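Let me begin by presenting the structure, written as structure tokens, before commenting on it.
For this depiction, one protein chain was excluded, whereas all remaining protein chains were kept in their positions.
For clarity, chains are labelled A and B in written order, and residue numbers in each chain start from 1.
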Amino acid sequence: MSMDLLIAICMTVIGAATPILLAATGELVVERSGVLNLGVEGMMLIGAVTGFIVMFTTGNPWLAVFVAAIAGLLSSLIFAVLTLSLSANQTATGLALTIFGTGFSALAGQNYSAQPVELFRSIFPPELVGHQVLRLVFGHSPLVYFSLLMVVACWWFLNRSRAGMILRAVGENDHSAHSLGYSVIGVRYAAVAFGGAMAGIAGAAFPLLLTPQWAERMTAGGGWIAVALVVFASWRPFRLLAGAYLFGLVMTMELYSKAGGGPLSAIPAELWAAMPYLATILVLVLISMRRSGSTSAPACLGKPFIPSS
Amino acid sequence: MIRINRRTALMLGGSAMALPLVGGRAFAQAETPLKVAFMYIGTINDNGWNYAHNQARLALEEELGDMVETTYIENVPEGPDAERVLRDFAQAGNKLIFATSFGYGDYVLKVAQQFPDVKFEHATGYQRADNVATYNARFHEGRAVCGTIAGHMSETGQAGYIGSFPIPEVVLGINSFTLAARKINPEFTMTPVFISTWNNPAREADAARAMIDQGIDIIAQHTDGPAALQVAQERGIVGGFGQGADMSRFAPDAQLTSIIDNWAPHYIATAREVIDGTWVSEDVWPGLAEGEVVIGPYGEKVPEDVVADAERVKQEIIEGTSDIWTGPIRDTEGNVRIEEGQTMTDEQMLTIDWYVEGVNPPA
Partner (left out) sequence: MLQYRLEKRAEPSRIMLYAAPVLAVVLAMIIGATIFAAIGYDGIAAVREIFLTPLTNSYKWQDLAIKAAPLIIIGVGLAVCYRANVWNIGAEGQYVVGGVFATGVALATYGMSGWWILPLMALAGAVGGMAYAAIPAFLRTRLGVNEILTSLMLTYASVQLVYYLVRAPWKDPMGMGFPQTRLFSEAARLPTLIPGTIVHVGVPIAIVVAIIGWFVMKRSLMGFQVRVVGAAPQAARYGGFSHTRTIWLALLISGGLAGFAGMLEVSGPFQRLVPGFPTNYGYTAIIAAFLGRLNPIGVIFASLVLAITFVGGELAQTTIGLPNAASGIFQALILFLLLAADLLVRYRVRSVSTSPRGATT
């Protein structure tokens, strides 16, 4: 395999991995606070359509990403109000949010589908962006660097900051955190809102980074891969990063091997597509075998918090 | 599109109540306009397959005016939901129903049995009945024109083709493109990649990237959107072709030309036949000659002599003198599949499951 091809594959893998990494980083924080929001796909679609519309009308990708984040955040608040304030079931609410996001985005985008936009391109000088090798470092959309930055920030927040400790405490033992005087609901609201904003940005990455158009349901299951990825990474930010690129590699290697021939092209497409999910189960099993009887899942994941007082 | 007003809607609801379940007589209304309904697999905003069908629906309204009333339902999955929608259409008094995706076939036949006085038209299907006709378009004729352009313009002599599923319609498109290209450049090769979906823009774009990174400089696709063309534009390769509709807006430099589905002539003719009472169940498969497959404007990049040659190929197909599908045609193993002097029959085309020489067969 030539150097050129290797770099080209890396570029495609990074592109394919970025939206799921963005969404998964948000969902990781949400889950660490003890909440399971299965509405990622719906929030991503809302982010994708608003990001596209803003980009189309203003041509400003920064603004597009910002508005997409706000839109994702607002949609996540529906989930937050229902599950946190009204203690509705998280699974059912998350699924309803996905139905909502699919419908909302299709309705909002119906007059925008026949329009192209510009991609959110690298801001580095063209000599670096177009350089045969250096493009690997400089040739990416700002969204790619942002996703990496957020992984580091997320790691720092969870492991080094006081607020992060509180968030983790809320996710591990909500009643203790409550009795220590922390607002369990407040922390979870913040986490869900952050997850929503990140999902919104992840959605906007579809028209701004991957394919500069709006199409109904264009995230095509990326939100569910993000949910799988959080588990695959066993709720750790840096494993999330590695996992996202691994998932990206699995998703794109299928296409490269089919286009180029070779032994890998004999693997059925369906097996490629199922791989991220099967790998996630495998990881769950491996973790729990090593830790004899417990996964590293946040202990309160998916359970409603009802203060006893 | 019609908007049934409140009174007629109530009337429909009321008379429906008076009739018990299915199997009863459908509405025998003496209203003049022919009610025509369309069922789409995706959204009418896809810029491709469904968009083209919907454009033809609008053209039908335009052409026949007060003589027809049309409705449609989009995003109908290929399953029992289709049966329900078809039955709804029939019960609502539609006398002509177009089902525009292959997977609707079983349900069209089932519902057609219950409503013998309703005419059904099933796109790309193969099962017919007294009141079920099938229709399709010879897209492969357009593919041959695109292949001719590719044969002239490709610098690497390699093209890629993004397909959904290896069904005969898609395989035939790949073969026709390759056959035409190899008439110009005998060394021309074609790599198909199947992505198991008709519409997933991000996946189509990644497939295009994977092929371009490995040396192809012409891209064609048999999926519903412009994603692959946009990648061609971004990467600055020789180019690609619009599929289903003109996609030059998405790739002003990269689109060399496009194959436009023009279902309007068929829809207008069929509606006229139903109104006149001359409709019969048959299978129609028109193409370039009938104007159902249209070659869109050529891109600025395409040199005049290439345009002239593409036009020649198009003209020969229209006149029936083209030798694109005439033997000897070998498959990828080198076996002669179509003998010298023989031309592929419609039957052979409709069931084709092998690739011609020059295609890198997918695993």
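Here is the rule we go by: contacts are C-beta pairs under 8 Å (C-beta built on N, C-alpha and C of every residue); 3 or more make two chains touch, one makes a residue touch a chain.
Only a predicted model underlies this, so the values are computations on that prediction, with no experimental measurement involved.
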item	value
Omitted chain's touching partners, listed by label	A, B
For subunit B, residues in touch with the removed chain	1, 3-4, 6, 9, 12-13, 16-17, 19-24, 37, 43, 71-75, 77-81, 83-85, 87-89, 91-92, 102-103, 106, 114, 126, 165-168, 171, 196, 350-351, 353
Subunit A, residues in touch with the chain not shown (by the definition above)	36, 38, 78, 81-82, 86-89, 91-93, 95-97, 99-100, 102-107, 110, 216, 221, 224, 227-228, 231, 268-271, 273-274, 277-278, 280-281, 284-285, 288-289, 293-295, 297, 301-302
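In this section, only the chains that are shown with their structure count from here on.
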item	value
Subunit A and subunit B, separation of their C-alpha mean positions in angstrom	36
List of subunit A residues in touch with subunit B within their complex	4-5, 8-9, 12, 15-16, 106, 109-110, 113-116, 119, 206, 210-213, 215-216, 218-220, 222, 251-252, 255-256, 258-261, 265-266, 269-270, 273
Residues of subunit B that touch subunit A when the two form their complex	42-43, 45-47, 51, 160, 191, 193-197, 199-207, 209-211, 213-214, 216, 225-227, 230-231, 234, 249-250, 360, 362-363
